[in-house]
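Other chains dropped; remaining ones untouched in position.
Just so it is clear, A, B and C label the chains in written order, and each chain counts residues from 1 on its own.
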Amino acid sequence: MTLEVHIDHRFDGFALDLSFAAGAGITALFGRSGAGKTTVINAVAGLLKPQGGRIVLGGETLFDSASRRFVPPAARRLGYVFQDARLFPHLSVSENLTFGARYAPAGAKGAGFDDVVALLGLEALLSRAPGTLSGGEKQRVALGRALLSKPKMLLMDEPLASLDGPRKQEILPYLERLRDGPLGLPILYVSHAVDEIARLANTLVLLKDGKVQQAGPLYDVMANPAAVPLLGVREAGAVLEAEVLAHDPDGLSRLKISAGVLALPGVQAPVGAKVRLRVLAQDVMLSLRPPEGLSALNVLRVTIEGIHPGDGPGAAIALRAGGDTILARITARAVTELGLVPGMSCYAILKATSVAPGNIGR
Amino acid sequence: MSADAAAWEALRLSLWVACWATLLAVPFALAVAWVLARRDFWGKGLLSAVVHLPLVLPPVVTGYMLLIAFGRTAPLGRALESIGITLAFHWSGAVLAAIIMGFPLMVRAMRLAIEAVDPKLEEAAATLGASDLSIFGRVTLPLIAPGILAGAVMGFAKAMGEFGATITFVANIPGQTQTLPSAIWAALQIPGGESQALGMVVMASVAALGAVLISEALARRVAARIAGT
Amino acid sequence: GRVSVFAAASLRGALEDIIAGYDGQVTLSFGGSGTMARQIAAGAPADVVVLASPLWMEWLASQGIIDRNAAVAVAANRLVLIGPATAPPMQDLSQLMDRLKTGRLAMGHRDAVPAGGYARQALETAGLWRAVQNHLAETDNVRAALAMVARGQTPLGIVYATDAQAEPRVKVLLDLPPEGHDPILYPAAAVTPAGLPFLHHLAGPDAAALFAAHGFQPVVP
């Protein structure tokens, strides 16, 4: 099921003008506060009727300004987790959760009540009124309510923003199962947390001031130096696919990427599993010669693909490493001093972190 | 019939008329309130003004207008009579008068309640697949329950007190249209009738107190439900 | 200065003509007899009061507000039985029940409206009260009873002759015999000495002519 979005809409002082396509799996919308993420999701949900554009989901035109087609929100069957929880204050938690179930067509498949309640830790809250819930509890109920409406697609606007780390670590794999399991539920996902996106997303759409700056498969966008300022210099960095080769007795694991083998601590996946590796641009150092005095395990021979000066004193360097591109962020002065130019080959020293142990998106 | 018995009969009738008027008016008032609160259309101000009219005109005038519109010789009155609804000199006519006179009060209370409902909740219900009707029934309606209750109390109270339009439209027929206010009024027109009137004023006040107390208790319960305590 | 007159509303047309020919300044306020009597008792700024019912004048006197002996009747009226303009006239009241069929007889409230009280007496005298009692449509004033007949809401009504004459949609079917009820008199009294000159004028021949022009009966002393 693919989602095709073209939106042209103007608020007083803000214009949204963008197109992107999202394939199966999880499509992440990322952008700074006010970039237009919620507006896009609202348009997909049918809560906003854009002044112009076209939205097509799995072949069905939900909105088309040219042909004046507008499918009302209720007929779209998209499970929307709002940025503000929007629980029904007069209904108990369990009534909120089951609110949408009756509107799903007879044959619709979806998450089971007990599973969702257990996943979200709502057992003790079922008879409570939303007004008495804590912030995170509200958000969990909102999440459950959308999941239980048996939607064709999920729209999630920062669904985990006010949840604690351990709860997030329980929900993320569940979202992956929804995506990958028999439901194959596509998800449009807004988040400010790059680590969540690096773990979950198949497609990444970077928004800035109402425009798409970068869009495409996660691996490509994350490896694009132009994305660095958008993701934030501390968060930017390539995501690579790796295979676990072995867990060494000293606690390090060896992982195979297209350019060679890396040794990393703390990888919790069985041998043979594919994992995503996140290599933060700020954790990659460049050296013209093979470095000495450092363990050589995580040194890769790379070719400079491109140099992308940033807003500040830093520059983002795209490096070809085997079949992958990784990003490095170094100071502009270092670029000059080392005489880096595209096409040059050099050595990258990586400090990588594995994300999503045991899970990998298609 | 003794004066006392007549007073009790008038009270019974007033309660009966007020209950029917309230029950029948609520759905219409709700519909009009919803339209005024949630729809924008040409002539909205006019509709709102028309709804307010019974408040602005002296009740006699409203009574005359009812007579003109629903009288036996009026087309509307005849049409109703042909389907078995007699308004003339019947308590149902008093119900109609009470509905019309209480309508502005009911509409306003319900409209204020509807305007206070966050449309974002209705949007949320829509994304969950609820049709407009379902949204109204499962989200809007329960949320405006306090407003409906308030409107109903106002309508009930007004119906209990309505006099001018009723007597003009359906006269003062003991057991049919002689409501408590008519009886009170009549008593006051006779020299020395004050004490009898006073008795009936007490009756009406007690009835009003009862209705208001019940509505306050219900409202408290509804509000507590929403606040979750 | 200005003389303030509180008067029964049904006298309005005649009184307006009368003050037009009076060489003092007069303010006319109209209301129901009971209401006005109470207001005057509560200190209303009335110099002269003209009521539609001797009962309330008597009450005012009993309150010591006016001098019982100083009250004068300024006009009289008659009751008529009315029906739709197309109805055939009636010989006497005995046909009343036949004419009513399932319909009702519109009249002022039997106790609260003076005209209703007179109508009740007339019906009692005619021996019809028991029969007609449950076929009444009592209104809060005569004009409403008139409107009931005019609108076809009731087939018959009992109103003052003065009311019936100006309504084209109704016809006088029968003049009710005046001896069947107390005389229908409009008593007037001065509440303050300042009201005496106008009271005098009201009881005079010029006023009587104008009352007659509006359909009122002369006061038979």
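The rule we apply is simple: a residue touches a chain if its C-beta (ideal position, glycine included) is under 8 Å from a C-beta of that chain, and two chains touch if they have at least 3 such contacts.
The structure displayed is predicted, hence computed values, not measured ones.
Visitor: Only one copy of each chain type is drawn here, so tell me how many of each the full complex in this file actually has.
Guide: Across the whole complex, the chain formula reads A x2, B x2, C x1.
Methods note: only the chains that are shown with their structure count from here on.
Visitor: Using only alpha carbons, which chain's centroid is the nearest to the whole structure's centroid?
Guide: It is chain B that sits nearest the middle.
Visitor: Rounded to a whole Å, what is the gap between the Cα centroids of subunit A and subunit C?
Guide: Roughly 90 Å, centre to centre.
Visitor: Taking each chain's centre as its mean C-alpha position, how far apart are subunit A and subunit B in Å?
Guide: 57
Visitor: Averaging over Cα atoms per chain, report the distance between subunit B and subunit C in Å.
Guide: About 35 Å, centre to centre.
Visitor: So in the complex, which bits of subunit A are touching subunit B?
Guide: 45-47, 72-74, 76-80, 82, 84, 86, 88-91, 99-100, 103-104, 128-132, 145-146, 149, 155
Visitor: Quick check on the complex: what are the subunit C residues that touch subunit B?
Guide: 32-34, 37, 55-56, 58-59, 104, 106, 109, 111-113, 136-140, 144, 147-148, 151-153
Visitor: Note which residues of subunit B are touching subunit C in the complex, please.
Guide: Those in contact with subunit C are residues 60, 63-64, 67-68, 71-74, 88-89, 164, 167-168, 171-173, 182, 185-192.
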